[in-house]
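Other chains of the complex are left out, but the ones given are in their true place.
Going in written order, the chains are labelled A and B, and every chain counts its residues from 1.
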Amino acid sequence: MSDLFWPGDERAGDLMTSSALLAAMVRVESAWLTALVGAGVAPAAARDDLEGLVGPADVEALAAAAEPGGNPVIGLVPLLRERVGDRNADAARWLHRGLTSQDVLDTALLLCARETADRIRRQLTAQVARLAELADEHAGTVMAGRTLTQHAVPLTFGLKVAGWLAGVLDAYDPLVALRWPVQLGGAAGTRAAWMELAGGLGDPQQVAEALAADVATRLGLAPADPWHTSRAAVTRVGDALVACTDAWGRIANDVLTLSRPEIAELSEGTGGGSSTMPHKANPVLSTLVRRAALTTPQLAATLHLAAAESVDERADGGWHAEWGTLRTLARHAAVAGSQATDLLAGLRVHADRMRAHHDEAAEDLHAEQRTMASLAGHDPSGAYLGTAGRLVESALARARRHLHQHPDQHLEENR
Amino acid sequence: MSDLFWPGDERAGDLMTSSALLAAMVRVESAWLTALVGAGVAPAAARDDLEGLVGPADVEALAAAAEPGGNPVIGLVPLLRERVGDRNADAARWLHRGLTSQDVLDTALLLCARETADRIRRQLTAQVARLAELADEHAGTVMAGRTLTQHAVPLTFGLKVAGWLAGVLDAYDPLVALRWPVQLGGAAGTRAAWMELAGGLGDPQQVAEALAADVATRLGLAPADPWHTSRAAVTRVGDALVACTDAWGRIANDVLTLSRPEIAELSEGTGGGSSTMPHKANPVLSTLVRRAALTTPQLAATLHLAAAESVDERADGGWHAEWGTLRTLARHAAVAGSQATDLLAGLRVHADRMRAHHDEAAEDLHAEQRTMASLAGHDPSGAYLGTAGRLVESALARARRHLHQHPDQHLEENR
């Protein structure tokens, strides 16, 4: 994946690529075939390992084969049958039996999305760690607070960072609360084919339930009743990812504002160059993070529309609108998360400039204080930083709890 | 609120109206004044009850006064001061001291939004009860399953309803998980004015924390650090409401489809008339529910954009974009919820038509079965309904748990 239209896209690596989806679909087919054999529905001879039978080189042909049936499973099943059939006719015969395209695609999509969510969870934890450092370090760094672009009352940079931290932690919660249910329903969600296949095996209902449970276990997903037309599993992923870009977008906006040369209270670790102006050091990471935050909410809206447009036992377009939209949303979020991590890691804080602006604007920044002191009947009491220290401490405590619960999560590389 | 542009809007009653917002803002100011007195910051003489001082008749003037400062609190504070000042100069003097507009507006907005969420929770519970009835009653009602508009395999209407039920229950969870934090931060989130006002009162930090806790308690909101620039509290409301319209939209789509005269397997209790065609009985409730589901996702996207556009200690437009958007989203959701409840209450199920279509299409509906039976080496086994019965039972069990936990919630009127 090299995308000249979305600089930084390669940070998302293989997340939600066509190759990754293909591999996930094969995992699902493989788990199902194994379960069929395990349950005694298919003969032991049908057991086979499908991994490696198809790969990135097949994507082009499978994409072309996807359109006539409307989804990429349509071409995959015969291809797998053909390839595995060369060595194992039973596997070819039993492969996919009892599934429908949507089972394979929905489950594979969630496998890919979960991988994205895991990546982003680690990014968020790394950010929590870095933000806690920054908030702690700058708990006493005085700066001008600004509301509606104008000077308000004094602030500490630590408190501003505590706000960023709160945003990141708020984004973490729904991400870990995501459910990853397996989708297994057969042609119209009744699992009728399973019962038919299991006709002679004791209690077919039990066989059916065992099949679903076995596949879920093999894939590490939650067992679930079919959700082919109840799409909360998908919309929640979208909402959770947008909550992340919301949190990062707000940080980016603050960095962009405070790194304006007339303010210059922050700067990115490495500024971005220009194709024509040799002096330039642009806040590129913030710019690219902000870009994502402007883009993802509308993608998540499309996922909701797709969910709302469910109808019958498989939607005529609503379902199909999900896949590419979720892919783009997920990759944009993963890229932005990685960029935000780098942004924070390299962020340079110019406490002297913060102090200077604060001092220059002291008259205005303390106007409210004078009113309050007059009201309370005493002279203004000094720094006018309120409970900033305690609020920073409160945010740090929350961060520490988070890091304690997720001790190693942020040690992995930022991609 | 009478809105010719959104038929049914009056179902939302006073939820999120200007009058309701005004009342909620007064509640916040009142709770704060009481807390100031309670903490000893303001003198006992400043205690006063602000309710009734302003009302719907003031909305027009307050709206006009809102623009110069950019929000409706700007005009409200002097008006309250003037009115309460006629009887209590101390109250007028201490009113709003330590707050900023955003404290009042954010907190009031959440109070109004919570009321909407409560209404919708009751609607969802009523729907769960009704859907459980329907699923149970029609667990054996055979019909044609349809995927991508075409006949697939047999289904029961009970299983279709079980899917609707799953959608509604899935929407309930995030709604009850919403957090309703009080927003109290003062001019830039430092609570500096509080400390200044509490200058002579022992530990001002403790006074400040007591103030925040007291107001939260009085308003029934969660105590919270200021979240003026971390807007998850707002975006989560939007996402939760859209999850509801998603669930209802999908039900509406099924009703619209199945009440087409050539299908006629469902019909609304009371069809809607036409201004020119005397024979008409249109599925109006479904149409209006579907309308909402097409509209709300984009409104929730705006809330996310607004959140992502946070900057400084108060956003220059992002904050302001939230209010009207949340209002419209909340009212649309409340109206759609009420309409969906009525739709389900009156829904007529034509089991004979379902059976007839099933029988006419039996050859196609059992095509998969023949393949499976052949694969399994036996004759097709009959009804081909798979585990539909168990899946309905599973949904009913989930519904029963829900209703057991919320025994009275659905007994209130549907508005």
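To be clear about the criterion, a contact is a pair of C-beta atoms (placed from the backbone, for glycine too) under 8 Å apart; a residue touches a chain by one contact, two chains touch by 3 or more.
Computed from a prediction, not measured in an experiment: that's the story for all the values here.
This structure file defines a homomeric complex of 4 copies, of which 2 are shown in place.
Following the convention adopted for this analysis, only the chains that are shown with their structure count from here on.
Rounded to a whole number, the gap between the C-alpha centres of subunit A and subunit B is 25 angstrom.
On subunit A, the positions that touch subunit B within their shared complex are 41, 70, 93-94, 97-98, 100, 145-149, 152-155, 159-160, 162-163, 166-167, 170-171, 174, 186-200, 205, 208-209, 225-232, 235-236, 239, 242-243, 245-247, 249-250, 253-254, 257, 293-294, 296-298, 300-302, 304-305, 307-314, 316, 368-369, 372-373, 375-376, 378, 380-381, 384-388, 390-391, 394-395.
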